[in-house]
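The following block contains the structure, expressed as structure tokens.
Yeah, one chain of the complex is gone here, protein chain that is, but the others are all in their spots.
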Amino acid sequence: MSDQTPATPSTAKTAVTPPRQTTPPARFSHGVRKGGLLQVAGQVGFGPAEPGQSPSPVGPGLREQTWQTLENVRAVLEEGGASWEDAIMVRVYLTDTEHFAEFNAIYDEYFAGLTGPPAARTTVYVGLPAGLIVEIDALAVL
Amino acid sequence: MSDQTPATPSTAKTAVTPPRQTTPPARFSHGVRKGGLLQVAGQVGFGPAEPGQSPSPVGPGLREQTWQTLENVRAVLEEGGASWEDAIMVRVYLTDTEHFAEFNAIYDEYFAGLTGPPAARTTVYVGLPAGLIVEIDALAVL
Partner (left out) sequence: MSDQTPATPSTAKTAVTPPRQTTPPARFSHGVRKGGLLQVAGQVGFGPAEPGQSPSPVGPGLREQTWQTLENVRAVLEEGGASWEDAIMVRVYLTDTEHFAEFNAIYDEYFAGLTGPPAARTTVYVGLPAGLIVEIDALAVL
């Protein structure tokens, strides 16, 4: 530890795991709450977990996957005691620049009921595993 | 809400909107301030908003777009009561790995006047909408 770094007692860290979310494919948490922050892991358009079945996206289309992905982020936020109103950042990963306009229309529809200022957002175009066309994560402040 | 999650009163959330920035293409804020954090949304090289005109990048080249993008991030930081000195993270999205060296030279020139420690940074290569070759967001702590 460098001399400039004061020793700070660590705050408690809590995993946030919505009961119906599919199990992460590795040792990470769907959400983590620590020190007034709630970080939501990258969510995709998987429907609720079904015993004995592999996770699969709710549909091939952008609308279904986007809506389910946002609902999965919301489930983590709410399980952690937060809501979209607390989110300060939403990171959107799409796979096709042609999806931008349609994605924005779906996004605006999804957030039509928001009463406070919307979160900031960054949208970039990346590769995702086969079958997935959108991934979203979020950071909230409690 | 899980049993481990204490009920915390939410802090106020404020949208940060520089007056000359172009309107976001969807329901998101250019910046959000909440609980001591200021999150800047992904900025691109659009010049100042002109009434009745669609946003467009200031130039096709890396130098012009990078400089304008950094200026757009700065506008959000300053509108939110912060500066580059408060930024802890800068996320850089380029479209071409061949741009890395030139981008770094521009970045260093832009930040030559920084008096405190520079922010951390992650740079990756993604797809962006046509005409855009750089996107940057930032997180500041007040």
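Observations, loosely collected:
By written order: A and B. Residues from 1 in each chain.
Definition applied: a residue touches a chain if its C-beta (ideal position, glycine included) is under 8 Å from a C-beta of that chain, and two chains touch if they have at least 3 such contacts.
Here the structure is a predicted model, which means the values were calculated and not measured.
Checked against the full complex, the candidates B:V40, B:V90 or B:V134 give a single residue touching the omitted chain, namely B:V90.
Residue B:T122 is the one among B:T23, B:S54 or B:T122 that touches the chain not shown.
Where chain A meets the omitted chain, the residues involved are 1-2, 4-8, 10-11, 13-15, 24-35, 37, 39-42, 91, 93, 126-130, 135, 137, 139. One chain of the complex is left out; on chain B, the residues touching it are 14, 16-17, 33, 36, 78-82, 85-86, 88-90, 97, 100, 103-104, 107-108, 111-112, 114, 116-126, 139, 141-142.
Please note the rule applied: only the chains that are shown with their structure count from here on.
Chain A and chain B have Cα centroids separated by 20 Å.
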